[in-house]
Every structure is written in C-alpha cells, then in structure tokens.
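Missing here is one protein chain; the remaining ones are kept as they sit in the complex.
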Amino acid sequence: MNLLDIRNLQVVFKTTTKPVHAVNGVSFHLDVGEILGVVGESGSGKSQMTFAMVGLHSKNAKVSGQALFEGVDLLELNEGELERIRATQIAMIFQNPMTALNPYLRISDQMAEILTFHQGMLKSQALMHCIHMLDVVQIPDAKNRLRMYPHEFSGGMRQRVLIAMALLCQPRILIADEPTTALDVTVQAQIVELLKNIRQEFGTAIILITHDLGLVAGMTDRIVVMYGGQVMESGTTESIFSSPEHPYTTALLDAVPRLDRDSDSLSVIAGDPLDVRDRWKGCPFEPRCEYHLPMCLQTRPPIETANGRIRACHVDRNLIGK
Amino acid sequence: MNLIQRTNFEFSARDEDHRSLWQDALIRFRRNRAASASVLVLALIAIYSIFGPTLSGWTTEEIDWSVIGSVETMGKPSGIHYFGTDELGRDLFTRTAIGTRISLIVGLIGALIAVFVGTLYGAIAGYFGGKLDNVMMRFVDVAMSIPYMFVLILMLVVFGRSIVLLFIGIGLVSWLDMARIVRGQTLSIRTREFVENAVVSGVLPFFIILRHIVPNLLGIVIVYATLLVPNIILYESFISFLGLGVQEPNTSLGALISSGSSQMQYGTLWQLAFPLFFFVITLFGFFFAGDGMRDALDPKDRL
Partner (left out) sequence: MAFYITRRILVAVPTILALIVFSFIIMYLAPGSPFAGERPLPEATLANIEALYGLNRPFYEQVFRYVWNIVVHFDFGPSLVYRDRSVSEIIAQGFPVTLTYGFLSFIVAVSVGVVLGVVAALRQNSWLDYLAVGVSIGAQVLPNFVMAPILVLTFTLWLGWLPGGGWQGGELPYLILPVIALSTSFMASIARITRSSMLEVLNADFIFTVRAKGLPKRRWVLRHALKPAMLPVISYLGPTFVGLITGSVVIDIYFSTGGIGQYFVNAAINRDYSLIMGITILTGTLTVVFNLLVDIAYAWIDPRIRY
C-alpha cells in the first residue's frame, strides 16, 4: 500500500462569476520515505491540491475524489479527526517564511503548543524538545533563539524554524510548498540540503512543490508535472529529465537556464499562462503548445501509463523533444 | 530562478489608462444599488433645501399667530404647515429646509477646506520624505491626540460665534486624517516611473506635486471627501445642539434637533421627528455614497 494515494482529486471554487476549476482530476501516489516533486507554473493548482488533502481549503471550495492516507480517505474525515492528523502525520511548510509565523508570539510558544496539545507534554518538557529540533535544523544558539520573536530572525532562519516546527511530532509526510521561492540562492541551497538530511534522518516522505526544475533535479525521486489543475506527466526524476514525453515538460526544461547555453537565449514559454476560469474540453496546454493537433481542442488527452511513467497528451511520445 | 512567465494579471489592474479607470468606476458605482439610491436621495434633499422655503410660502422668522398658545393642536403638520410649526409658531417645513441647507453648506465647505489643507500637507510630507516628513507627521500625531472640539469651542467663544469661523474651524480640525491618507498614497506614487522621470528632467517639486502627484490622488481624495462631509455635519450639529454654533434666526439640523428634543415632553413630536429624519437620511446618503465610491474606485478594498 502507498503511504498516500491521491485519486481523481478535484477542487472547484465557487465565485460570483464562473466556477474556478483549480484542481481538475489529479491522481498520484507517494511512497514511504520518498521525495516527490510537484512542478508547474503559478496558478496550476499545486497549493490548492495540498490544502484540500488536509482540509485547509477555503470555504468556497468543493473538494471531490479520494486522498487515501494509509488507506484512510482524508476527504471523509471530520474536522476533529483531521486536526489529529495535521502536524502529527502530515505537516506542512509554506512558501513565504516572512509571513508564515505569528509575529505576535515568541517562537517558543508557537512551537511548544504543538507538543503540549498533540502529545500532552508539559511546557518545560516541550521546550526541551523544541531546542533539540532547532539544533537539528541547525539554528545556532537554539536555547536563546527560542525566546525571540519571528521578526528577529532572517528569512532563511524562519524557514528553518518552520521546518523544525513541522517536524516536532515526527510526521510521516512533510508537504513543502515552495519552501525556497522567497529565499535567496545560497539560502535556498542550505534549505534543500536540510530537507534531504531530514529524509535521511527521520525517513519522512516529502512532497516538494516548486516552480523550479533545478531544485527538483537535485533532490527528488519522482516528479509530477502539473498544468491547469491537471497532471501532464509524471515519472522518476531521471527519466523525466532525460526523456520528457510531454510538450509542457520540454517547454519547462527549455526555460531552465543552463551553463552550456548562451545566457541570452533563455527561452520563456510563449503565450499567457492559463486562466483556470476557462475550462476547455480539451487539453489545458493546447493554446501554448507547439505540437498541438486539432483534437487537442476537442477531447481531453487520455492518461497513458507505460513503464512507470504517466502522461496525458495526444501527440505521439516519440515526436516530442526531437 | 523562475523564468517562466508569471501571470500578467497584476499589470492590467494598474493600467495607466485613466479614462477607462474612471469609466469602470462609474459602471461599478452605478451597479451598487445602495450607493446610486443615496446619490438620488441626496439630490432630492438638496432640492428640498433650496426650494423648500419657496414651496411653503413661509419665511424662517415669520410667526403664525393663529397657532400660538396651542401649538400641540394647531401647530400639527397640516395643509398650511406641512411639517407643523415650532413652539414659537414658525413654519417647520421652511426651518427644516434652511437647517438642512446650512448643514449641507457647512459640510461641503468644511470638507473642501479640510481636503485642500490635508492634500497639500500630505503631498508635501510624502513627496519630500525624510526629516521634513518626520516632523510634519509627528505634528499630525500630536494634533490628533487633542480633543479639538473643546479647542474649537474655545476659539468660537474667544473670537465670537460666527458661521464663517465655524466653517474654518471645523475644516481646520478635520484635515488631519486626510493628510495621513494622502501622505501614504504620495509615498507610493513617488516611486512611479513618470514621477522619477519628471524629477530627473529637473521639474520643480511644486509642479511635480501639482501635475503628477495630485491628479493621481484624485480618486482617494474624492472618496474621503465624501466620507468627510457627514462627519463635519455631525460636528456642526453637535456644536449647534449645545447652542454654541449657528445662531438665531439662522438654524441648522443640530439646532433644530436640540429645540425639538427640548419640546418633546409637550407632545409636539414632529418638531423632533422631521429634523431628525433629514439628519439621519443625509448622513446615510453620504456614508453609502462614499462607501460606494470607495468600492468603485478600489474594488479590492471591501468594507
């Protein structure tokens, strides 16, 4: 059994105008101790998908499908049951460490409350644990740092605090939603190292959400490529990079800067990013796809599964990237 | 590292195309039913305040001797006195119209003064920034922490109670909020490209403020001016309620409410009811119109 099995997940937002189909039938799975990368540009529904899994979606969202965590469908659980799973089984860290911490409470209070609530620890005992966790994420002088307020930490330090906070109850899954986007490049690398170590040390499975293929290349085992709330392609990191089989993936790869290419020929995917308020019958990437066929406009591409890879595209796989 | 294009959604909202911005705002405003209705109601109130005295055929000071002595019965609203009379036998339809007129005038002129002073002050502080800004805003902070109503009354007493001083006084104590808002807005406009260009090409600060900053403040200034009018009407009514504002034979809504409420134990409730009705409706009108404008000009900032 997979640790996490997402089946045909849909998230639709009711708005005053048209409904927004933010996540549109997504399926993937996550194994124990695995690092899975979810890649896609802004607005492709990556965050909403994970929010829906743990019941953090906003009130105007309607979620359907299945999200099986160790065989239990998270979407069927009530609020109280979900609360017990959050932080203890599935923890999350978010994109912007500058705003993710409560600015009005000390770090110690924000961390310790997790342990006192979920594990019934005494405050003093919980604080010891927190110091230990801050050591794990390599925050120097953890004992004193614990008493500080968030604004006294730098962005990278705050992200470490958030990671430490997420790991306090040793969750099975850590969902990291663009954990490095808001940080500068050297700090990014440190956070990536840290996440890798954590998988090593605690065996935590990580879902790493990002725009940045470069980041994914170095640390994930498998990749899911999303566009317009749908999975375009998924497979092992190696296979996706060496032989992309979806036009969107190739476009993404072309957009990554590389040393072996002239720096001003960086390509940007042509066309406007998708507005999810329009829902096509066909493939969401069709308007920007350089391979597009007449049928792409009419029918949604079937999901093909072959040698561990999944893709949704009408174009013959052998034509792509050539 | 992210080289994939981000949504260009944000840019279209900040389009520099002014005409379409205002047209959009107008469309949004019209769609807001409470706001459009308020404008209509305010227009009707204004018409009443201008033509009311002519319609009734009575002047403010004219006394209907036939009702004196039995105002509770003879002074009731009727075909002769549409809103009844006050305890001195003066026609209330006329007096309410005059009172409304005075209140509206005080509100509008007071708001104009406050907007003028506040906009200039805020734009200067925001444009030059630095030490000057610091000192100027510190002063606003200090001035804001003073119960200005007392100071205003002190001034009215010392310099004599006149309606002109009332205008100026209320206007001068109401500009502080305006200055703050305008300053904040100016700070962000300052960094925009067209202002930088003007600075680089050596245009004098005075002209930059007048040509480039103030026109871009127009939206927010109009919204806050609209919300300022009812507040100033409130101040004026407060002072007149205490008998320290507009003097007889002139009157304002506050003075009418005051005399109406002092007469209510004699059963002449219309004396309170009509001025109160116009007071409440006028304030509601301005508040809803102002809210509607804010939503229309800045659709993100609801409530």
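Observations on the structure shown:
In order of appearance the chains are A and B, and numbering begins at 1 in each one.
The working rule: a residue touches a chain if its C-beta (ideal position, glycine included) is under 8 Å from a C-beta of that chain, and two chains touch if they have at least 3 such contacts.
This one's a predicted model, so the numbers in the text were calculated from it and none came from an experiment.
Of the candidate positions B:25, B:229, B:257 or B:293, contact with the unshown chain belongs to B:257. Of the candidate positions B:112, B:149 or B:198, contact with the hidden chain is made by B:149. Contact with the omitted chain, checked across A:85, A:167 or A:198, is made by A:85. Interface residues of chain A with the unshown chain, by the touch rule above, are 54, 56, 79-80, 82-88, 91-92, 94, 96, 99-105, 113-114, 117-118, 149, 151, 162, 165. Seen across the whole complex, the unshown chain contacts chain B at 138, 142, 144-151, 153-160, 230, 234, 237-238, 241-244, 254, 257-258, 260-261, 264-265, 269, 272, 276, 279-280, 283-284, 287, 303.
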